[in-house]
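The following block contains the structure, expressed as structure tokens.
In this view, the complex is presented without one of its protein chains, the others remaining in place.
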Amino acid sequence: MRITCPYCGARNLEEFTYRGDATVKRPDSLDESATEAWVDYVYLRKNPAGLHKEFWQHTGGCHAWLEVTRDTTTHEIVAVELASKGAEHKER
Amino acid sequence: MSELQSLSAFDGVSAAGRYGNPNGTAGVTLTERANLGLATLEVRKGQTVALAEKVQAMYGAALPVGPVSASGTGVRFVGIAPGQWFAVSETLPNEDLAGDLATKLQGLASVADHSSGRAVMRLEGPAVRDVLAKGLAVDIDPSVFIDGAAALTNIGHIGVLVWRDDEAFDLTVFRSFAGSFYGWLQASAAEFGIDVVT
Amino acid sequence: MRYSLASLLTNALTGNRNWKPVWREPEPKPSYDVVIVGGGGHGLATAHYLAKEHGITNVAVIEKSYLGSGNVGRNTTIVRSNYLLPGNEPFYEWSMKLWEGLEQDLNYNAMVSQRGVLNVFHSDAQRDAFVRRGNAMRFNGADAELLDQEQVRALVPFVDFENARFPVRGGLYQARGGTVRHDAVVWGYARSADMRGVDIIQNCAATGFRIENGRITGVETERGFIGAKKVALSVAGSSSRVGEMAGLRLPIESHVLQAFVTEGIKPLLDTVITFGAGHFYCSQSDKGGLVFGGDIDGYNTYAQRGNLPVVEDVAEGGMALIPAIGRLRILRSWGGLLDMSMDGSPIIDQTHVEGLYFNGGWCYGGFKATPASGWCFAHLIATGQSHPFAAAYRFDRFASGRVIDEKGMGAQPNLH
Partner (left out) sequence: MSQINRLTGKGLVDHSKTVSFQFDGQHLEGHPGDTLASALLANGIRLVGRSFKYHRPRGILTAGSEEPNALVELRTGARREPNTRATTIELYDGLDAASQNRWPSLRYDLLSINQLASPVLSAGFYYKTFMWPASFWEKLYEPMIRRAAGLGYPSKQTDPDRYEKANAFCDVLVVGGGAAGLSAALAAARTGACVILCDEDFVLGGRLLSERGEIDGQSTQDWAKSAVAELESLPRCRIMRRTTVFGVYDGGTYAAVERVSDHLPEPPAHAPRQRLWRIVAKQSVICAGGFERPIVFGDNDRPGVMLASAVRTYVNRFGVTPGRNAVIFADNHEALRTASDLADAGVTVRAIVDPQPQPSATAEQVATETGALYINGIIDAVSGAYGIKSVRIKDAQGASKTIDCDVLAVSGGWNPALNLTTHLGGKPKWDNALSCLVPGDLPPGMRVAGAAAGQFSLQACLASGEAAGADSARDCGFSPSAPSRPAPTEDGSPVAPVWYVPSSRGKAFVDFQNDVAVSDIKLAAREGFRVPDHVKRYTTLGMATDQGKTSNLNGAALLAEATGRHLGAVGSTTFRPPYTPVAIGALAGHHRGKDFRPTRLAPSHAWAVEQGAVFVEAGAWLRALMFPKPGETAQETVDREVANTRTNVGVCDVSTLGKIDVQGSDAGTFLDRVYINGFSKLAVGKTRYGLMLREDGFAMDDGTTARLAENHFFMTTTTANAVKVSQHLEFCQQVLWPELDVQTVSQTEQWAQFAVAGPKSRKIIEALLDSGQDISNEAFPYMACGSFTACGGAPARIFRLSFSGELAYEIGVPARFGDGLIRTIMRAGAEFGIGPYGTEALGVMRIEKGHAAGPELNGQTTAHDLGLGRMMSKKKDFIGRFMGQREALNEAARAAIVGLKPLDPKMRINAGAHLVKRDAVANAENDQGYVTSQAYSPELKSFIGLAMLSDGPARYGEVVKVCDPLRDYETLAEVCSPHFIDPEGERLRV
């Protein structure tokens, strides 16, 4: 499998480190009532057969964290973006 | 300067000479590039434009966007990651480069010294691409990997930053890996013969 | 027909014309007491123990493909009970005991071969971790021995003791561990369940579940609706896919584990060996091939195949441990879909749907767990109570924090 890093270009699988589901969002850790959200965030996964948005880090290259959209039945990769996208506008 | 002896990363690792296939001219020549100034700079939040302008003004180099390198007066800036560059200098040796960058780019980039943390070597010769192909999973065909092109990747389980300088390839690995990397290089270059110059 | 040397001889004399099918191929009945989804090792074992231990025989096992087409036919056939944590060790030791009596129980030779399982270590820290594990095994009545370098050398003289990057300093050895002929496990359980009246229905994928006010009433399948008082899911790598039809969101990811076999050679390796400094474990099949594997590919997948980096990683581990295998050739590689749970340990539990039971999250442990998994799942289905050996395998451990994390890797399936 080859992943096209938005910065480095297409590289072999061994350069990337997998983390998993990129659709989960970290809840507020100060909200003591968020137990269910936290259990879901840390432990529960959709694990779809088909398109899956997932975190990879290009640890063998630029160390960028990526959001890769990949078909788990064919391994076809349909999109790759930097996970930090939009950081610039977040700061405003 | 300090009375402490300064040792290069290849000290005790490589010795000058001809290795591997002894026939004909060596397929590759290895030259260590010791005492270079090496540093990383990472842009501070929201300072991308300002940093580029400052680098242009101070070092006469256009900070590259993407994995290529740009040379200014005495300093080469190699793109290694979004908002991150690896700076290399002969004129500002060892710790000097990081100091110089930190002062001049104050507030625009976070600078870290790597002059001691990396081993830098130059590989050239008729078989250089064949030797590198044994570890480098990146297409270095001249038509693709043009002069100045750079890649942060792995060779034989060792992280390596490589950039092309005309027909030569400069490679950097972390200092502690110098011995293992040299072992891989010797094995991979053996069939072509390798000249080690120091 | 009972299997024996006598039956072999008599049938040989009649040109082997009188052997009967190992299992029937019945049409599905309109309804059953229990429908087990998944005709793999765990599903069939569950059917066998439901019938044999609990007298529940109005049971159907439905399989989307052919029997044993999943992980039970795609693993490296290793059985062992060398676990560390209280939630796991009693369960796997019970599984070991069931393996030891399996062939007589099933009247089917699954070639349970207690040739020993050796885990080598390379450092004092690794040794201490193995000692902690070995003592946990002893505390639970399992067998375990700590071997020094010389004892390891005696078992596997061709291991690299001279020039290794990570020298072997000793090992943890379980003599009762070993290998089992994986397909025979499928056929043996299927034959036994079938003889006890269980309907085994191949090429019958579940397409949905009928749930009426919180209670399961049956399974929609490719071959029509099948009513059921209880439905039991035992679908390993397809857990999330099938579970979703019943509204389950599971602490599970599907990953691929590759395995390899070499050409058949005369006996070389008499035990099962696991490398502690790389990803490599290996045994030699009775046919002569070295059967080995390593780490999972490490990304979610439903394709039963992996990629090249892991192939190379496993080969490097193999050469580092046994440099004599360099000229042996890999004949075939394959991949199995692992139901990797978030703490690396399985789940055998009821679901929020009344009458719907779940069995999954087996990670690497599925094959060796087959008998105990079937035993405990059958107990849960029959009695509604978790079996003591599987008491820790519940969904609620993730919310409570009582996770069973053998490797201490945390909530990241591909690290277990």
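Each chain gets a letter, A, B and C, in the order it is written, and its residues are counted from 1.
In this text, a contact is a pair of C-beta atoms (placed from the backbone, for glycine too) under 8 Å apart; a residue touches a chain by one contact, two chains touch by 3 or more.
Note that the structure is predicted; figures quoted are calculated from it, not measured.
Enquirer: One chain isn't displayed here. Which of the visible ones does it touch?
Expert: The undisplayed chain, in the complete complex, is in contact with A, B, C.
Enquirer: From the list B:E42, B:E124 or B:D165, pick the residue that touches the absent chain.
Expert: Final answer for the missing-chain contact: B:E42.
Enquirer: If I consider the whole complex, including the chain that's not displayed, which of C:A205, C:A315 or C:V353 touches that chain?
Expert: Only one of C:A205, C:A315 or C:V353 touches the chain omitted from view, namely C:A315.
Enquirer: Hey, which chain A residues sit against the chain that's not shown?
Expert: That gives, for chain A, the contact residues 1-3, 10, 12-13, 17, 19, 26-30, 34, 38, 41-43, 55, 57, 59, 63-65, 74-77, 82-84, 86-87, 90-91.
Enquirer: I need the residue numbers on chain C that touch the omitted chain, in ascending order.
Expert: 3-5, 7-9, 12-13, 15-17, 19-23, 25, 66-69, 73, 86, 89-90, 100-101, 103-104, 107-115, 122-123, 125, 127-136, 138-141, 144-146, 157-158, 160, 163-166, 181, 183-184, 187-188, 262-268, 277-278, 284, 286-288, 303-305, 307-308, 311-312, 314-320, 323-334, 400-403, 405, 407-411
Enquirer: In the whole complex, what residues of chain B lie against the chain that is missing from view?
Expert: Listed in rising order, the touching residues are 1-9, 11-12, 20-21, 40, 42, 44-46, 94-95, 110, 112-118, 133-139, 141, 144, 156-158, 174-181, 183-184, 187-188, 190-191.
We take it that only the chains that are shown with their structure count from here on.
Enquirer: Taking touching chains as linked, do they make an open path (line), a single closed cycle (ring), a hub with spokes (star), an all-linked set (complete), or other?
Expert: Basically the chains just string along in a line.
Enquirer: What's the distance between the Cα centroids of chain B and chain C, rounded to whole Å?
Expert: Roughly 49 Å, centre to centre.
Enquirer: On chain B, where are the residues touching two or more other chains?
Expert: none
Enquirer: Which residues does chain C have that touch at least 2 chains other than itself?
Expert: none
Enquirer: Under the stated contact criterion, what part of chain C meets chain A in this complex?
Expert: 240-241, 244, 249-254, 298-303, 307-309, 342, 398-399, 411-414
Enquirer: Under the definition above, what is the set of chain B residues touching chain A in their complex?
Expert: Chain B reaches chain A through residues 45-46, 48, 66-67, 80-82, 84, 137-138, 151-154, 159.
Enquirer: Taking the complex as given, what residues does chain A use to touch chain B?
Expert: 7-9, 11-12, 14-15, 60-64, 82, 84, 88, 91
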